[in-house]
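With one protein chain removed, the remaining protein chains of the complex are shown where they sit.
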Amino acid sequence: MPKLITQVGCPYCGASCDDIEVLVSDDGKKILETRNACVIGNEIFHHVSNPDRPKRPRQRQTDGTMKEISYDEAIDFTAKTLIKAKKPLIYGFGSTNCEGMSAVARVAEKAGAVLDNCASICHGPSFLAIFDNGYPSCTLGEVKNRADVVIFWGCNPMHAHPRHTSRYSIFPRGFFTNKGQMQRTVISVDPRETDTAKLADIHLMIRQGHDYDLFDAFRTVLRGYDIPAEVAGIKKEQILEAAEKMKKARFVMIFFGMGCTHTDGRNHNIDAAISLTRDLNSITKASIMAMRGHYNIAGPGQVWSWQFGFPYCIDLSKGTHAHMNPGETSSIDLAMRDEVDCFVNVGTDAGAHFPIEAVKHLKKHPFITVDPNICMASEIADLHIPVRVVGVEEPGVVYRMDNVPIQFKKVIDGPEGVPSDEELFDRIYIRMCELTETEPLWIHVKEHAKASSSQVE
Amino acid sequence: MAEKVVMNMITQRAIEEGQAMEKGKTTPEYFQACSIVEMNPDDMKRLGIWKNTNVRVTSEVGSVIVKAIEPTQFCPPGLAHIRQGVWANQIVPPRTQSTGTPQYSGFPVTIEPAINEKVKSALELVQGSVGLWKGGN
Partner (left out) sequence: MAEFLIKNGFVIDPTQKINGDIADIAIKDDKIVEKAGPGAKIIDAKGKVVMAGGVDVHAHVAGPKVNIGRTMRPEDKLFKSPHAQENYRMEMGFSIPSTFKTGYDYARMGYAFVMEAAMPPLHSPHVHEEIHDTPIIDEGALPVFANNWFVMEYLKNGEIENSAAYCAWLLSATKGYGIKLVNPGGTAAWAWGLNCLTIHDPVPYYDITPAEIITGLIKTNEYLGLPHSVHIHQNSLGVPGNYAVTLESLKLAEGVKARNKFNRDQVMHSTHIQFHSYGGDSWGNFESKAKDVMDYVNSHKNITVDLGCVTLDETTTMTADGPFEHHLNHLNHLKWANTDVELETAAGVVPYVYDKDIKVCGIQWAIGLELALYAKDPSRTFITTDHPNAGPFTRYPRVIKWLMSKNAREETLNTFKHCSKVVDATDIQSIDSEMSLYNIAEMTRSGPAKALGLSHMYGGLGSGLDANVAVFDLNINDMPDDPQKIEDAFLRASWFIKSGQIVVKDGEITNHGNKRTVWVNAKVKENPQVTRDIHDKFLKNYTVGIDNYSVRDYLAPNPYVINVDVEA
């Protein structure tokens, strides 16, 4: 009898839906069917049984071809490469669990590496704004149960977070919002008429790149001052109308995305958005949230903040203390300045998602990719180490876009002999200790137990 | 009719891109989802091309051949969109305004017809850029 597993977490976007139902074959090895997932989530669950999926590490040979090697050899190579490098960069973590992030952090500390995550090229500017201005936010259930004005600014959940609007932000009937969408005014601020904008009651088709101007116009209006007839391509009347909706709301929710952080102004746009939220809290209740892209990209920000005090761009090369200065210690800038001499890509695809100029710089040095799948970063790497797929073959804690921890399940066993990120990096750590003749540091008994049980091969 | 038009480029997500990416970046689906530029029909008219014509998009850092299509989500004239991914990143300026985050959106490009040029595969673009591409052209 196939088995139906419910309340499964989906390892795709930052909405981190945990209501997926997965029908698993009798032997627990194959996924037959998924329910509730969006098209993308569905793809992930089915993709794990793709026969072309790599199940052993592959190392690039001098003729450019890739040759399978054992995990022990791959671990040895990675450990030696990290020890040899003066300033390796370990980057990624869009798609792994917090246990893996923690294991990598210890390796990075040992290696004197720079530790960075995908926020660096996504919501990094949001962190910069948070450093300056704070973060008045809430969990997504507050939006569902209370929000009556919802603003999507420079974000397009209908495409990037397909179930966000149905689970949290537009459609659900919450405790104080029992009429669902009927009770909510949706405002979209976007230079395109996106599928999210089409759902909105008010679409402010902003002139691209002028977000700061418009945030500022709202703040000006809410504080009772006049604004020009047109700001950022939006007519004054429209701004006043939207501002009036916010003022009269009982709970204003502002979601913002890459439309604000990827363009001119960067952190200053978010700074203005946070200030707008602060201002609104003197009038009514208001909250703001970054539309984090991946299901656990909030995770490294959490794990590394409690371990090092910084969420990203963490330079551990000084040995005695961590140092963070985005612009200086951020992946793209380090790459463009040729400041790192080894690149480890974990649970992401820098090959596809970095500007190609940065990829070319990184490729001058040893390039190692740790990822379950074939991707651009695996296909240009000197070494590709496949791992289990978190959320499908490996359980663990993930942080949703609202920083709520969700304990993901596993639904099937991973391919035989393929380790999790956590196991892999713990073994790399042990190997580094052996090579440097130092004592491994274990914080906890759990890790003693784990170390002895992780000898998969 | 102009030989080339200057437009403002943004590179953002799309559900087709997300789905195809999870299927695999070497799949035809990914190629189809991402090797395109969305532009307003008025801009196509200015450039003298029909929809589904290959164009060369050039930014301050490089250029890429993609297929011009009519927007799946309305783009105003002057604004062009390449979905995030391999083709977009051939032309995304790595400058970060000292924030760490590249200029993925809001950078000037010129777009010109390239009817006889071929759209390269993801693998050819990425491996080719680091000297690993072994296939033909």
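We call the chains A and B, going by the order they appear; numbering starts again at 1 in every chain.
We adopt the following convention: contacts are C-beta pairs under 8 Å (C-beta built on N, C-alpha and C of every residue); 3 or more make two chains touch, one makes a residue touch a chain.
Bear in mind that the values here come from a model prediction, so they are computed numbers and not experimental data.
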For the chain not shown, touching visible partners are A
Considering the complete complex, of A:Glu33, A:Asp72 or A:Asp132, the missing chain is touched by A:Asp132
The listed residue (A:Ile254, A:Ala322 or A:Met376) that touches the chain absent from the view is A:Ala322
Cross-chain touch to the chain not pictured, restricted to A:Tyr12, A:Tyr91 or A:Phe251, is A:Phe251
Out of A:Phe310, A:Phe354, A:Phe367 or A:Tyr429, the sole contact with the unshown chain comes from A:Phe310
Listed in rising order, the subunit A residues that touch the chain left out are 6-7, 9, 18-19, 98, 102, 106, 109, 127, 130-142, 144-146, 167-168, 174-176, 250-251, 278, 281, 284-285, 287, 301-303, 305-311, 316, 320-322, 324, 397, 399, 403-409, 438-439, 441-446, 449
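Simple rule for what comes next: only the chains that are shown with their structure count from here on.
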Whole-angstrom distance, CA centroid of subunit A to CA centroid of subunit B, is 24
The answer for subunit A against subunit B in the complex is residues 12-13, 38-40, 43-44, 47, 50, 64, 120-122, 124-125, 128, 156, 158-160, 162, 191-195, 197, 205, 208-209, 258-259, 261-264, 266-267, 293, 312-313, 326-327, 330-333, 335-336, 349, 351-360, 363, 373-376, 379-380
Contacts from subunit B onto subunit A in the complex sit at residues 8, 10-15, 18-19, 21-26, 61-62, 71, 73-76, 79, 81, 84-86, 89-90, 92-94, 96-106, 122-123, 125-127, 129-130, 132, 134
